[in-house]
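For this view, one protein chain was removed and the others were kept in their places.
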Amino acid sequence: MSRIPVVIVGASGYAGGELLRLLLAHPGVEVRQITSESHRGEPAAALHPNLRKATTLKFAAMGELQPCDTAFLCLPHGRAVEIIDEVTAKAERVVDLSADFRLREPAAYEHWYGWAHPRPELLGEFVYGIPELHREAMRGGRLVSSAGCNATAVILALRPLFAAGAVDTRTTVIEAKVGSSEGGASVSPASHHPVRANCVRSYKPTGHRHTAEMLQELGLDGESHIHFSATAIDMVRGVLATCHVFLNDSLDEKEIWKLYRAAYGSEPFVRIVKERDGAFRYPEPKLLAGTNYCDIGFERDAEGQRLVVMSALDNLGKGAAGQAVQAFNLMHGLPETTGLEFAGLFPS
Amino acid sequence: MSRIPVVIVGASGYAGGELLRLLLAHPGVEVRQITSESHRGEPAAALHPNLRKATTLKFAAMGELQPCDTAFLCLPHGRAVEIIDEVTAKAERVVDLSADFRLREPAAYEHWYGWAHPRPELLGEFVYGIPELHREAMRGGRLVSSAGCNATAVILALRPLFAAGAVDTRTTVIEAKVGSSEGGASVSPASHHPVRANCVRSYKPTGHRHTAEMLQELGLDGESHIHFSATAIDMVRGVLATCHVFLNDSLDEKEIWKLYRAAYGSEPFVRIVKERDGAFRYPEPKLLAGTNYCDIGFERDAEGQRLVVMSALDNLGKGAAGQAVQAFNLMHGLPETTGLEFAGLFPS
Amino acid sequence: MSRIPVVIVGASGYAGGELLRLLLAHPGVEVRQITSESHRGEPAAALHPNLRKATTLKFAAMGELQPCDTAFLCLPHGRAVEIIDEVTAKAERVVDLSADFRLREPAAYEHWYGWAHPRPELLGEFVYGIPELHREAMRGGRLVSSAGCNATAVILALRPLFAAGAVDTRTTVIEAKVGSSEGGASVSPASHHPVRANCVRSYKPTGHRHTAEMLQELGLDGESHIHFSATAIDMVRGVLATCHVFLNDSLDEKEIWKLYRAAYGSEPFVRIVKERDGAFRYPEPKLLAGTNYCDIGFERDAEGQRLVVMSALDNLGKGAAGQAVQAFNLMHGLPETTGLEFAGLFPS
Partner (left out) sequence: MSRIPVVIVGASGYAGGELLRLLLAHPGVEVRQITSESHRGEPAAALHPNLRKATTLKFAAMGELQPCDTAFLCLPHGRAVEIIDEVTAKAERVVDLSADFRLREPAAYEHWYGWAHPRPELLGEFVYGIPELHREAMRGGRLVSSAGCNATAVILALRPLFAAGAVDTRTTVIEAKVGSSEGGASVSPASHHPVRANCVRSYKPTGHRHTAEMLQELGLDGESHIHFSATAIDMVRGVLATCHVFLNDSLDEKEIWKLYRAAYGSEPFVRIVKERDGAFRYPEPKLLAGTNYCDIGFERDAEGQRLVVMSALDNLGKGAAGQAVQAFNLMHGLPETTGLEFAGLFPS
């Protein structure tokens, strides 16, 4: 196939680096430019040492941006919206990996981000970036806002249940175990190895911003709640979201299987993982590093109405760059799995 | 002080080894014997390499047990009850670290352990082993049943709230992150390093046996539930229990502070950890390895009625051997902190 | 291209699993069968959970082996030689990943393995499996004996120096830091997570069998020595070999650069890694998990005649399965990098 010219704006961080890795190996893509204001002129491998020998690209400044088909934006929160016009002047399509265009309601930005969105009129223009939910809108779409990593894990885990009206929407409790790459490439006292290693840190017990995406995509409002907490553990990549939901009716495991199979049976990147025994009975993030999979499992509590749904993914893969490429494939009518075939490593 | 003669029955495992470490350094104790049927005749350091040069004790067989003041039992579930008469014939006091005498109701053993307790008449004889709850009963007591590690973390975290009637008893959700030493010293395919390393394993999403202790000690029954899950992470020692409770009334953080301060303000081994900033704002198990502390913190969700209570301890310390020594000190009228002064390591 | 039918004999272990992962994604290969006596009938993903959804292959017994083009053997030491005739009766080509055919001299097996090789006449038939050394012999070859993981790291690191006669052959000291997957998939007390985690274990200070391969491929005998030690660290995949050699003449870093560039400048899988600054100045195994790279760096000691050469690879990749596929590609005249394009992950 002829290669589609793309650029990565803000390619010095971890999501940008992962995207560059995926796009360099994508048979339908030519990466024309990568940008970074602070690393202009440096080779890509200076920041992404895994890409030694893989590319001779160097970081350009934003002002040097050339016309291209698709621009991927990997910028800090609030920066994407500032340059969106500049980008759309050069690129026909945009996949934004920041949070700037994920929420449809300006009020949600105010509530969860404490931020008055400067361009509320654009919020309706972007497709929310989980292909399993918005595949049709992506086909031929021009603007996609890639979903948050924790949000993706949770939304994929719970959407079949919420869509079926199977759960009490007021009492969902979710605990995500997350790796250090979620914190990005910037150094901080909290990311210092002697401090961060071996940690089990309650870094966001309440108020996590990704909750806004979960509420939106699970269709919740009013009295509904997603009680989300995130705990940082000694892991670099990966999320395991453990979701505790309370069923309205006494669905048994077979009926729940049916719901999930109907939702994901033909999905290339969602696997239902539920084995009778062994060390890998349920989703395990360590198997997913570098992949675009979201693995989902569940266990029905014999006591009461609780169902525990577990969901794992690579926060830089399905939770960021991988999902962005999946959306890109859909936008261009390419096979959805192109460039995303890596199966993951075991042991690891 | 004159040294109290003690024995450790079943000293080859991890709790037994930790107990041996603590008791060898305890100024009021003389460890007379340690037993292990399968390692009879071997020196203690063959199994507990940290105790090289610290002792010349060798494992004896159970049949060689000599009279002593206190026997600590570190046996697998179901074994302690089998030998309890043999032990009490030799020892005036017993601290049992197994689950055999933790529950007061035989029905609870049937429900949670699938086990008909062979000596139900003994269940009322043992004091449940959390000193912060049963200190008076321990003073001068003869029989103590040391509490489960996860149970200790959760009960200490939630008791002040439940005792005050502050929470909805039906919807408590708890997610414990646990280390590999909880699984004990026996090798299994799931504990093989290439499999277990880097894991985030949902090993007990529902049905964990320690739930029975939580229900008992929090005074719950009928419609009440503790929805407990345990996730194994790449850590050897340590538990972090993240407890999501729903408040009946809108207590604010100050009022919650008051409850916890009233409960634990003068406790030597319970610290309330809640800082405004930094990497150690909340309880962190890595700081507690080798100590007898249980650190507790909390955060009030601005949305809804959720309060998140976090509780950390060393599963072999406050969750097992440390707490057993604390009980032992109380039983003998010794200062409660004797032999338990280790502050924990940082960095670590 | 039309797909070459292959089988993996002994596919239940870690090297077999990695090979299966690579071959399933190899565009020129069809994996016809995988064998395991003890797991006959089980699906591949039961042992290799990363391959869920990637294959429906089940393990067959050795006796069910069908004719194929190439058989990869991933059997324990001593087993490959027992079945080699059975295999060559079915397969035109064989790539053996065991040590059974790596050494040319039967005496070397006696010395290093304490083993009288049962079929010494076959030893000359196999090409030693490092393509960078024996590429021409592999092209069109029928029998390849894949090199040991530590041996590959060391031989690639030192061959240019030894070939140039640049070093004192009596005093080379090598310290390899290795991960737990080198120990294989079998559980042992030493691989139990609480024991193996966080370890820095001198598991083979002297007498490591891979030394025999190093001596052979570096062309050493008589008074020459490779003083090799291996230390196990808390890592699953990866080797870093730190090689201390003593130069005969005072070569400076530029001259050493020249030697390495001449040897590896056009190699697709050997990269010279030597940066002026940053955290990745030298080879780092964590960047190489899942890849077929061997990264090599060096630093000239300002004191004396020492040169330190560092060499990193994935013991299951370039050190086993990846290198086997590289050999396979050469044997069939395929582009050498086919199926081995994975760049590795960062951060990781």
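Each chain carries a letter (A, B and C) given by its place in the written order, and its residues are counted from 1.
In the analysis below, contacts are C-beta pairs under 8 Å (C-beta built on N, C-alpha and C of every residue); 3 or more make two chains touch, one makes a residue touch a chain.
Every value quoted in this text rests on a predicted model; they were computed, and no experiment measured them.
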Among B:Leu75, B:Ala190 or B:Val273, residue touching the chain not depicted: B:Val273
Absent-chain contact - pick from A:Ala11, A:Leu133, A:Val167 or A:Val236: A:Val236
Interface with the unshown chain - residue positions in chain B: 14, 17-18, 21, 24-25, 46, 48-54, 180-181, 185, 236-237, 271, 273, 278, 280, 284, 287, 289-290, 295, 316, 341-348
Missing-partner contacts on chain A, residue numbers: 14, 179-181, 183, 185, 187-189, 191-194, 196-198, 234, 236
Absent-chain interface as seen on chain C, which is shown: 170-171, 173, 175, 177, 189-190, 194-196, 198-202, 205-207, 211, 225, 227, 229, 231, 233-235, 238, 240, 242, 244, 246, 278-279, 281-286, 297, 299-304, 306, 308, 310, 312, 347-348
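Convention: only the chains that are shown with their structure count from here on.
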Centroid-based (C-alpha) most distant chain relative to chain B: C
Distance-to-centre winner among chains (Cα means, whole assembly as reference): A
Rounded Å distance, chain A centre to chain B centre (Cα mean): 38
Approximate Å spacing (C-alpha centroids) for the pair chain A, chain C: 35
Inter-centroid spacing, chain C versus chain B (mean Cα positions, whole Å): 46
Chain A, residues touching no fewer than two other chains: 278, 284, 347-348
